[in-house]
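Note that one protein chain is taken out, while the other chains of the complex remain in position.
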Amino acid sequence: MLNDTVLWYTTRGAGAVSLVLLSAVVVLGVLSSLRFEVASWPRFLTTGLHRNIALTAVVFLALHIVTAVVDPFTHLGWLAAVVPFSSYYRTFWLGLGVIAIELLIAITVTSLVRAMIGHSAWRAIHWLSYGSWPIAVVHSFGTGTDAWSAWMLVIDVICIVAVVGAAAARLILRSPDALATDRARFRERVSRKVVK
Amino acid sequence: MRHATLRIMENKNATDQRIQARDSATRRLNRLTAGLAFGALAGVGILGAVSAYTIPGTTPTSSGATASTGTSSGTTSTSTGTSSGLQASPTPVSSSSGSGVAVSGGS
Partner (left out) sequence: MTTLSLFSGPPSSAGAESFRDHAKRLGHRPPGDRALIDTLDRSGLVGRGGASFPVGVKWRSVESRSRGVAVVIANGAEGEPLSRKDRTLMALRPHLVIDGALLAADAVGASRTLLYIGEAHGAAAVAMARALGERPPAELARTTLLGAPPSYVAGEETAAVNFVNTGVAAPLAVPPRPFERGVDGRPTLVQNVESLAHAALIARFGDAWFQSLGRHHATGTILLTVSGAVTKPGVIEVASGCSVDEVLALAGGVSGKARAVLLGGYFGGWISADHAGSMVLDPKGLRAAGGSLGCGVVSVLDETADPLDVSARILQHLANESAAQCGPCFFGLRSLSAATTRIASRQADHGDLPQLHRWSAMVKGRGACRHPDGAVAFLESALKVFEPEFSAAAGARGRRAS
């Protein structure tokens, strides 16, 4: 029996879980751009988890959206899930969620076809992550039924502290590059010699 | 030639460790991913239950019965309790998350 209240709880649970997953994805993404690495945690693990959790997050966001749309109580309809600010219900806050997920879809799809579109285009689009995540957080505050309940606030605080901390680390630390010296040496060797 | 060979020998341990670390990391990545996916699934159940419990007034009239089911399952035991409490929704999720993570996610 598919009880409509079960759908409603699932929407909320999946939304909160998605926020946690997305925050983890952002933190791991920042860590990989910092080329964070210790002996017991190779860089490959960061990038691998970043990708795997991102794909998991997409699945849970799908659950979040599908359960919200099919929930007979809200009567949201599919259009509201696709077109930003088209929903009658909490138009602005729900619209933010739609924008966040559409940015995320762009980021995910371009990552999956990175070999086809080239590194620079992929990188440019990947910067949208820094837009998608805050929009998702604002969406959770504005539209979440549970937004101001204590447990959700605890989750919010943990996520925000983690992401802001990681972003700050990225701004402060310069990313060490294991290949930098060797690359510089090679490039020097194959560079045009300036003859006076 | 001898000297070149010797120099490479010195690099050997570092590169070997790198490769071995990668091997174990691959296994660890798969374990972590699977664990996180199941954890997230359980999280949906737990948080769904918690949300039902914390704000019962905002849900429709039938919420009382479901909320109590969710609550008891949430408090007694986590993994088994949630899957029985939210029977309907986990089924489609576990299949889709399984394919999304294990197949396309694996390197």
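We call the chains A and B, going by the order they appear; numbering starts again at 1 in every chain.
FYI, a residue touches a chain if its C-beta (ideal position, glycine included) is under 8 Å from a C-beta of that chain, and two chains touch if they have at least 3 such contacts.
Note that the coordinates shown come from a computational prediction; the quantities given were computed from them, not determined experimentally.
The chain not shown here touches chain B at positions 1, 4-5, 8-9, 11-12, 15-16, 18-19. Residues of chain A that touch the chain left out of view are 116-119, 178-179, 182-183, 185-187, 189-193.
Here, only the chains that are shown with their structure count from here on.
For chain B in complex with chain A, the touching residues are 17-18, 21-22, 25-26, 28-29, 32-33, 36-37, 40, 43-52, 54-55, 58-60, 62-63, 66-67, 70, 86, 88-89, 93, 96-97, 100-101, 104-105, 107. Against chain B, the residues of chain A that register as touching in their complex are 1-10, 12-14, 16-17, 20-21, 39, 41-42, 44-45, 48-49, 51-53, 55-56, 58-60, 62-63, 67, 73, 112, 145-146, 149-151.
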